[in-house]
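With one protein chain removed, the remaining protein chains of the complex are shown where they sit.
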């Protein structure tokens, strides 16, 4: 490697194909600024290990145990393009070494927040339910099918989790002027108050809100955060948007209340994917059913590539990254999100 | 009628039942401030004509030809609670006499705008379509069902009509930072530019927009504003939200393009209501079907009553109304909206 | 007058010179669309009376008693370009005849609101006071001169009057996330609540607010609305922006509290203009002194001309005006604003 060669970027393409996350333009610029080496097989002793000592950055999430990191003496950044941090990386060594550990969560935030808002309006107004009725000649005109209709305007809305998605959703909800309650155990009250929301315990949030967005990531602490007791705290007639990960809620408890006509729910994430074909959820009128689609748009994927390109460029210029999420040393080991398959 | 009796308000309840548009609280205050006379039959010579000479205001839309208005010497306001101005009133005489002619359009604006946004996100992301697929075990996980997904963020959005609904929708769309094109023949360019939108001809709007909201009211000029030629101007892959009145569009032209897979459309208003049971629209996957539901919420209806109460109170205090829409002398005779039935 | 001649507009230029309110472009378009007749002397029997029977619209505020209006059989609109409605017009006849009576208040709103915000920040932070100190070598660095500094962020702000200026100011203040209290006797509580503000009595507003904007227009009722009793309700250390008309406040009461170091005030309107040269206000450190400058910008003046052009064009097309303020029949006779001289 001579001085004049652009920095080497190892593109480990097992999970997200290169042409899904990079537009042709982004890929062209990436190749102009960096020496891009695509590696499809990162098994030990292979091509990945060969290039590791020269790598300036790794894009993807290959196994990076201590030994490998020790050999990657020029490494400045690991850019995770899958949305979750898994345990196959020795993060402590990265932090000690000053290797940036970056995640692509912000790339999905806009897509997920828009989708969550769409689901909430659907639940508030019965859009998909009445569309189904129309198709079998059972449509109900005017107010006949709107007995349970809600306006978002000036409503009581609760956000469980206030990370990337919560912040975008907060922005999208602002013109509805809701009373917004937020629970996020990683944030002090002041941060929530500063955006005009009310920091609230989960129990109080569930009791006070007409529309609840479940946005929490999975950790040991948040597993079944929405357990049966809490599901039962929700107000009769309220609406639930489940859009982060299935593990944060007791699904049977949610479905029981939907079956009883006490809740309406939109569910985008499921304990098993695909769901069993005979599962009772498939026939419930009180559900909006969605197949893990909230963030899965082409525009989200290519935004990942754009972020990777921007941040690699900054880091190569001796500047800190500005677009991807900087992994927090304290949190990176806590996430228990399973990959979407 | 003595001096001490509160002003007489004739409540002509044929179309909107009193308890639908007034909450119990609003009705109680109305009765405390005014002498409320409910009249269910306003046929000539009946109770309505008996009270007319003493009436301070009429709520509802009974026939008010010149002769009746001549007898209503104390009349200060006619408050239309049906959302449309029909031709059974001698509006010219009202204006000459200084009788306020007020409409309840603003009461529906929030409900319609929220619904329109919900329909647009549904079209952008396939929410109801994929819900239907899920129910028959055909759900597509992650990006499999999102090949045609769009983000509203930074998209090209067109509004045809910029009245009550358009203005609320503009507010709801603001955080998506769209490039917003607006066509409204009743407004100068400056008014549209002042809200950060681009005044645009219908043809250009249809060609440039990814998502089009049809919000125009029906007049002689706007009938089939969206005719076949203009429908065919819409970009392939674009989305259409039809939410004002059916007469403004050529439905068969719209359905032809949806059938061809070139457009996705959400339709809330129909040439006939109810629609024929065998109509082809009922089976099109590219449609979101809705039965004239956009404004038909309980919260919209009771907002009418609140507006009536507020404006009657202001007028009785010698002040101009502040909440209902003041009918424009130039426009009141132009509307051709048919009543929703 | 033949059919083909464009409608006649009488431009009565006594108060606002034509080239102040019209840009060259606007004037050119006006002349292209209308037959513009400039009249500098509108005394009885003169040129004005000669053209009156043919006039489509009058721009300016000549005397328009019943007799003149009777002769103006083609008149469709009177466009007041001075900001105040005076009693030299028979408004009742205008309304009966369906002649639009339009005011240019909205043209000034942006300029006044920006200026009011600038005055408020000056009062909050001592900008002009410390600038004066700097000029005499008495500047105080860092916090030395900021013992009384306030942030607007999350502060208690009161608006007395919620008309054109109040609405723009509300928009400018929104990102400061204040607790906003509003008093406006012409509006129902719902209208104020709908913009996220708190409808409040004058006394309560003055007691609760840290920054008070006096925006009320002068009527019989609002004269000395801010009388000595109410001035004395203001919190010690609070700030007052007086920017509508002098008659709404007891100036001596305000100055007494400023002199006592209890209030800071910015005053743009004065009981006499020019103020007596030896008036005590001129030397008070607790004042920001301003010579009726809030709305007096070139951009405001030419906005009047743009509004006149737009609304004349709409009216000539058979549409209602959309930019100027439509005078309310109930209010037009109440204003007691003296002209600014």
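In order of appearance the chains are A, B and C, and numbering begins at 1 in each one.
Definition applied: a contact is a pair of C-beta atoms (placed from the backbone, for glycine too) under 8 Å apart; a residue touches a chain by one contact, two chains touch by 3 or more.
Keep in mind the model is a prediction, meaning the values are calculated, not measured.
Novice: Looking at C:26, C:39 or C:121, which residue reaches the missing chain?
Specialist: Only one of C:26, C:39 or C:121 touches the chain omitted from view, namely C:121.
Novice: Which of C:18, C:37, C:172 or C:316 touches the chain that is not shown?
Specialist: Touching the chain that is not displayed is residue C:172.
Novice: So one chain is hidden, and I want to know which residue out of C:259, C:289, C:316 or C:331 touches that hidden chain in the complete assembly.
Specialist: C:289
Novice: Which listed residue (C:25, C:139 or C:203) would be found touching the missing chain in the intact complex?
Specialist: C:139
Novice: What residues on subunit A make contact with the chain left out of this view?
Specialist: 95-98, 186-188, 190-191, 306, 310, 313-314, 318-320, 322-323, 326, 328-331
Novice: Using the document's contact rule, name the residues of subunit C that touch the chain not shown here.
Specialist: These residues of subunit C touch the chain that is not shown: 110-111, 114-115, 117-119, 121-122, 124-128, 130-132, 134-135, 137, 139-147, 149-153, 171-172, 174-176, 273-275, 277, 282-283, 288-293, 296-299, 301, 340-341.
In this section, only the chains that are shown with their structure count from here on.
Novice: So, what's the distance in Å between the C-alpha centres of subunit B and subunit A?
Specialist: 37
Novice: Centroid of subunit A to centroid of subunit C, CA atoms only: how many Å?
Specialist: Subunit A and subunit C have C-alpha centres separated by 50 Å.
Novice: Give, as an integer number of Å, the spacing between the C-alpha centres of subunit C and subunit B.
Specialist: Centre-to-centre distance between subunit B and subunit C: 34 Å.
Novice: List, in ascending order, every residue of subunit B touching at least 2 other chains.
Specialist: none
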